[in-house]
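A single protein chain has been omitted from the complex, and every remaining protein chain is retained in its original position.
Naming follows writing order (A, B and C), and every chain is counted from residue 1.
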Amino acid sequence: MRYSGLKVITEGLFGNKGWTPAWRDPAPKAEYDVIIIGGGGHGLSTAYYLAKNHGITNIAVLEKGYLGSGNIGRNTTIVRANYFLPGNSEFYSHSMKLWEGLESDLNYNVMHSQRGLINLFHSDGQRDAFVRRGNAMINQGDDAILLDRDGVREHLPYLDFDNTRFPIYGGLLHPRGGSARHDAVAWGYARGADQRGVDLIQNCEVNGIDIENGVVRGVQTTRGAIRAKKVGIVVAGRSSQVAAMAGMRLPIESHVLQAFVTEGLKPVINHVISFGMGHFYISQSDKGGLVFGGDLDFYASYASRGNLPMVEHVMEAGMTLMPMIGRAKVLRSWGGIMDMSPDGSPVIDKTHVDGLFIDCGWNYGGFKAVPASGWCMAHLMATGEPHEVAAKFRLDRFATGHLLDEEGTGSQHNLH
Amino acid sequence: MRVDGKGLIDRTKPVRFRFDGKDYAGYKGDTLASALLANDVRLVGRSFKYHRPRGVLTAGSEEPNALVEVLGPSNQTPNVRATMQEVFEGLVAQSQNRLGSLRFDLLAVNDYVSPFLSAGFYYKTFMWPRAFWEGLYEPIIRRAAGLGSLSGKHDEGTYEKAFAFCDVLVIGSGPAGLMAALTAGRSGADVILAEESHVLGGRLLSDGGTVGGMAAGDWVAQVVAELLAMPNVRIMARTAVTGAYDHGTYGALERVGLHKPARPNLPRECFWRIVAKHAVLASGALERPVGFENNDRPGIMMASAVRTYLNRYGVSPGKRVTLFANTDQARGVARDLMAAGVSVAAIIDPRPDASAVEDCPVHVGAVVIGSRGRLGLSGIQVRKGSETIEIETDCLAMSGGWNPTIHLTCHMNGRPRWNEDLAAFVPMEGAVPGLVAVGAANGSMSTHGALVTGHAAALNAVEALGRKVSVPLPEAEDMPYRLKALWAVEGKGRAWLDFANDVTTKDVKLAAQEGFRSVEHMKRYTTQGMAPDQGKTSNVAALAVLADATGRGIAETGVTTFRPPYVPVSIAAMGAGGRGEGFAPQRFLTSDQASRDRGAPMIEAGLWYRPSYFPKPGETTWREACDREVNMVRQAVGVADVSTLGKIDIQGRDAGRFLDFVYTNTFSTLPVGRVRYGLMLREDGLVLDDGTSARLGENHYLMTTTTAAAGLVMRHMDFVHQAFCADWQVRFISVTESWAQFAVAGPKARALVNSFLEVPVELPFMGVAPVRIGGVDGRLFRISFSGEEGYELAVPTRYGEALFRDLVARAETMGGGPYGMEALNVLRIEKGFITHAEIHGRVTAHDIGLEKMVASRKDCIGKAAATRPGMWGPEREQLVGLRAAAPISAGAHLFVPGTEVHRETDQGYVTSVGWSPTLGAWLGLGFLKDGRARLGQKVRLVDHLRGLDVICEVCHPVFHDPEGEKLRA
Amino acid sequence: MPELIAKSALEGRSLNLGGVSLAEVDVGPITSVAVLPGGAKTVARGLKALGLAMPEPNTFVEKKGLRIVWTGREQAFLIGAESPVLEGAAVTDQSDGWAVLSLSGPAAADVLARLVPMDLRIVACPVGTALRSQLNHMNAVILRTGDYAFEIMVFRSMARTAWHELETATHMVAARAGVKI
Partner (left out) sequence: MRLTCPLCGDRDRREFYYYGAEDYLHRPAEGAPLADLDNYLHLRDNPAGVTKDLWYHEAGCSQWLLVTRNTVTHEISGVELVAGRKA
């Protein structure tokens, strides 16, 4: 059924009895052409684009919990294309273009709004690094504007320009940066894939990958064995566990990243703002909560929860940057499982097993990558060749030294 | 209305406060909610989506409705629970989330179009035309959304954070908590008793009854008095324990000054980090509403809240009260009201076998099916069998039973267990190591049950601490908790679950209908439990309705995840100390004041402050000062404070061998009295840092690192030492802070330096020697970052300021003077020296032309990784110099002249630039694909952000004195 | 060449408020003694001459105005007098690297509870304790020198921040004491 304002009116007049399920809840068949392990943002978008771009619809997406129960279910919802290294900049630029057509493509309001993202800098050195980034964005065909101190003050008058430890020198404005409603992205892609015949199988945990002489045959699950010619591992924080089922050891370390939301407030913050001197970024959701986060807790963890030292650091960063949020109260804090890679960039590649593909290493930037990751993983699984915008996301690049290290902090997984 | 002879308030201390522009009076000990109810004010807010009228529902922090803005001289706090805000003289509060007045909220129109605003409607519309989302729909939604408002001004309040440690942390001071604290306290253990409210006693203050043969209130007072007298017990009132974290760490928020006018230095709030060996959760239980059509009108309240307002605050929320409850315990509310002379219209009990002993109408096996009164309850409809009864009433006290307050036990992914008898979720034992739930929080609903379990938990903790104690158990009521679960009364109208976010039972069923069958899907699709109260009173009923709609049991449906904080915590409290300059320590040079005296702007360099330039009268731009300072160093002599560079003192027979292992080049062969430039890699083969190391003695080196990497290098060296060569004869320690060090550079540098030495010394380039300066032992290095003949003079830090002032004064007599970071930067660019602008973490020795420094015959950190194929070859960008007549900029990208400017044609980028008065040209350092093979070529520098498009000449990075004659003069 | 005048980090600043006194202290020379592998015996002999020995972790010992403070694995700070040459150890002058503040009074432990993630009450932190921990965001060595007295060693360049943190906490503790919550 097609969603529209008119439909909301007509259904409303008849007690909303007419709405059909957004996706079926089928039992798994014995065999599919393609199995996607992981019903999160990237898994669902991969299935959607396999069906939409490549006409492959005999697909099962296997999700151990409920659809969108992982990182797409809880993140700070930032959508940006402000990467500067070749290999990253074209990928995120492509993702941004897909975001900009997503509502009409999915016929689902993911509430993507581009209210502008501002990266603040606090020294000449930081400014030059952001200028390099901004120029790379423009060279990629995207948008970047250099703001001086007064330019920042025009956009963000409530920041503390007078009494702060690291004075604001200026900011890099990425006008097309913004945010989106994270659950709606998962549900939009799920509905789109389901409508094209993809089976979304919830409460179905994969606990084995069947391989015969180097070729993938299917998977073992808590709801029985399922055969397939091609299998995609798209499980973010759990990548190491699932890859181990195929005898693979990944360059991944899973870390907890905390994020916070305040009680609902009347609009005070219209942009996405990123503080340069202490990892801190914030935006305000349409419902009125300030959604913000900061650094990892920095120790490997699958606990989906963090500890107080980093909570306090994030709050202190908020208070030194924008003390006006002091009386806003944190309503809820949560933690996700970030699949950190040794250069901070992802992996979308084949594996040593024929027919087995892997999409992982999204660190804490996976949300904005959902559309392009699905697009490129679908292209790779359908054609066997990497999509040009994701060609550098090779699994072996760490061994060969072709790194994509935006932070420049080297092979330590938790520094990206 | 106020009821005489009841309540724990202080009727001798009236308190004036203002709400929505109107003045009222309450008493000390009142909350804003109790004081408003005493003044018959029932309408206090508006719901989030349909802006339905909202009144006080509860008497605690679980309140979903009575959220107000408290205005202060320096800040405004939104979403304050009126049920927790104590009144004080001059308190000013106002209702929030309304367009117009509270009584005439224009946004209430949403309620009339609610069929079109059902759960998740916004996912299905607002998609056409595309520009309208950001242009029209979203702005309207954002303005209508949100609840309270921030003032937008900087929060000037005072806040603090603190640490506390104890053997036993008792959370909650009801019967279970007091018993646990008393037992642990008497054992001599180190106890903290935290109580969220401003008075101790919990529900004993509301339910009355007797404990240990005396009135409950008297027993509370007696226990509290004993606890106060124990030196080993700390009582923390107004302190909510907000989160359980690893290894016995708890977060807690203390309201220190929020209940009194602002006072200098008195914190408004304190965020505590409490470390407890054992913790006893005595947080009681939260009463839950019953769903029926229009069950959300102001005047419809929780039964226990009505009893609390009567017995703790001497207030009856209504003149003619009706009770609708499915437990025997709730009958006490009606009895207390009648005893206080308040008219009870009826008791409605859905249990067919319920008793009917009270002397007021009791309708057994009956349910409330509707209510009247737009801005406040005026009447209800009751269905008993086929009969419908109308009842005039202005206050309905309702109870659907109790949910144990298990939140803290679920903060570490522990899932609670469904208890069918209690029709409630109870904690899973051991879900949080060291935390034991007792009393109603664990499903022991009677006072006796609370005392027994509180006592038992404390005994376990005391024994685990190796102590002994015996504390007799006072007797108390042990009424069985017999209830018939009633989540929502059947009916076609809208029955409200989440009063704050306007979620009805219909919305939950719609979620199930549309495939959102998981409890997490339902929560997100309907926003059930996502309001400020986090569904404390409504989540269980909502998942019961979902369970029914999806044909599953409640246990199978399960709960959503409980997350800290238990109650919301202000960012100012958790961020205390971060405001302004408190965010990070400040590190000052000894020359700081002297530089500021000369008008030098001080700029941040890591945590340090360093002078940018030293303006002379008549100079208006930093460039004028910078050019002058560069010329001054090239032509006379300049003095700069370089104390911020990291200095590490390394001693032992294996000191040289250790340096060979961390540096690419060799130091074990460095003669005593000499200095050598070193390149340090990370283990992944990329450059970590560079700097000079001096050999002061046979087994004594002094390493210098960059300012930025000082801490990084120290930590890296500790790892290499302890992981790979712990048994070597080498120890090292930072001496960065022990020495003040000043660069003296320029043709007259030697003369200036010698004038300070008691015995002038002839140092070769890259030499070091101990010297005596003004009666003090110092060190003299002959090293140069400017390319001129240069020295660095080091004295113990206590003499730094004196030496700097003397050096500068004397330099000025020789046509020289101080120079700042800007000039230092130009000088080093002219000389092609790199900083972290160049070694930015993605750069190899090969990239910066120093591959020859990687000694072949020894291993070192990073050597192997640097041989990986991707780390070599023409594809990589190499360090080059850039020279142009017109201004150029750092961060610009480089292209072949005439080619189109796009990512695919990008040839590199610029890292440092400066106008060189020495060469009369703009100079830059940058990285260019296969750069060293392209010296002499032209390259197009494009900076879109600054509008620059300049043709530059690619040249060798060392522009000035490439042969280094000046250095070695 | 005239004498170079010495200046301490806080130029002898002091504060008295709410029964708490805070002051910069001149503790004299500070020398780091780090035992090289196998050097323990020779170092012990060297220290014996001063009537001292390498301290146990988290402790300091004071004899005739000379104090030896545990500061790490087989490492200690000799404070109060110039260090003799000590075979078997790396000996490094640290005198100018540290600023030392004394904090005393009944509420001293409460003040530090705002800044140090440690239990500094007398039972958990008796006289003679030496803790390497944090004073808010900076590293510090905290010595329990008396029933109601501490000495706090911080990096000299951060002395002003240390002073500001301690002064602010002292004001807040005093403000709390002045009012019945």
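By definition in this document, contacts are C-beta pairs under 8 Å (C-beta built on N, C-alpha and C of every residue); 3 or more make two chains touch, one makes a residue touch a chain.
Everything quoted here is computed from the prediction, not taken from an experiment.
Chemist: Among the chains present, which touch the one that was left out?
Modeler: Contacts of the omitted chain with visible chains: A, B, C.
Chemist: Touching the left-out chain: which of B:Leu8, B:Ala726, B:Val761 or B:Ile951?
Modeler: Answering carefully, the residue with contact to the hidden chain is B:Ala726.
Chemist: Decide which residue listed in B:Pro433, B:Gly697, B:Pro764 or B:Pro887 touches the omitted chain of the complex.
Modeler: Considering all chains, including the one not shown, the answer is B:Pro433.
Chemist: Using the touch definition up top, pick the residue from B:Tyr123, B:Tyr245 or B:Phe499 that touches the left-out chain.
Modeler: Among B:Tyr123, B:Tyr245 or B:Phe499, only B:Tyr245 touches the chain that is not shown.
Chemist: Out of B:Lys319, B:Arg715 or B:Arg772, which touches the unshown chain?
Modeler: B:Arg715
Chemist: Name, in rising order, the residues on subunit C that touch the hidden chain in the full complex.
Modeler: Against the left-out chain, subunit C lists 57-58, 71-73, 117-118, 131-134, 139.
Chemist: I need the residue numbers on subunit A that touch the omitted chain, in ascending order.
Modeler: Residues touching the hidden chain, for subunit A, are 238, 240-241, 249-254, 298-303, 307, 309, 342, 398-399, 411-414.
Chemist: Given the full complex, what residues of subunit B touch the hidden partner chain?
Modeler: Interface residues of subunit B facing the absent chain: 163, 245-249, 273, 275, 412, 433, 683-684, 715, 718-719, 721-724, 726-727, 859, 863-865, 867-868.
Keep this in mind: only the chains that are shown with their structure count from here on.
Chemist: When the centre of a chain is set as the mean of its C-alpha atoms, what distance in Å lies between subunit A and subunit B?
Modeler: Using C-alpha averages as centres, the distance is 22 Å.
Chemist: When the centre of a chain is set as the mean of its C-alpha atoms, what distance in Å lies between subunit B and subunit C?
Modeler: Those two chain centres are 31 Å apart.
Chemist: Would you pick out the residues of subunit B that each touch at least 2 other chains?
Modeler: Residues 161, 273, 577, 582, 584, 586 of subunit B touch two or more partner chains.
Chemist: Hey, which residues of subunit B end up touching subunit C in the complex?
Modeler: Listed in rising order, the residues of subunit B that touch subunit C are 158, 160-165, 190, 237-238, 256, 260, 263-267, 273, 275, 577, 582, 584-590, 607-608, 649, 651-652, 727-740, 755-758, 773-776, 795-803, 806.
Chemist: Which residues, counting only subunit C, touch subunit B once they are in their complex?
Modeler: By the definition above, subunit C touches subunit B via 1-8, 32, 34-37, 75, 89-98, 113-114, 116-119, 121, 123-124, 136-138, 155-158, 160-162, 164-165, 168-169, 171-172, 174-176, 178-179, 181.
Chemist: In the complex formed with subunit A, which residues of subunit B make contact?
Modeler: So the residues of subunit B in touch with subunit A come to 48, 75-79, 115-116, 118, 121-128, 130, 133-134, 138, 141-143, 145-157, 159, 161, 243, 245-246, 249, 251, 271, 273, 411-413, 506, 510, 513-518, 520-521, 524-525, 527, 530-532, 534, 561, 563-565, 568-572, 574-584, 586, 603-605, 682-686, 688, 836-837, 840-842, 865, 868-871, 889-893, 901-903, 906, 909-912, 942-946.
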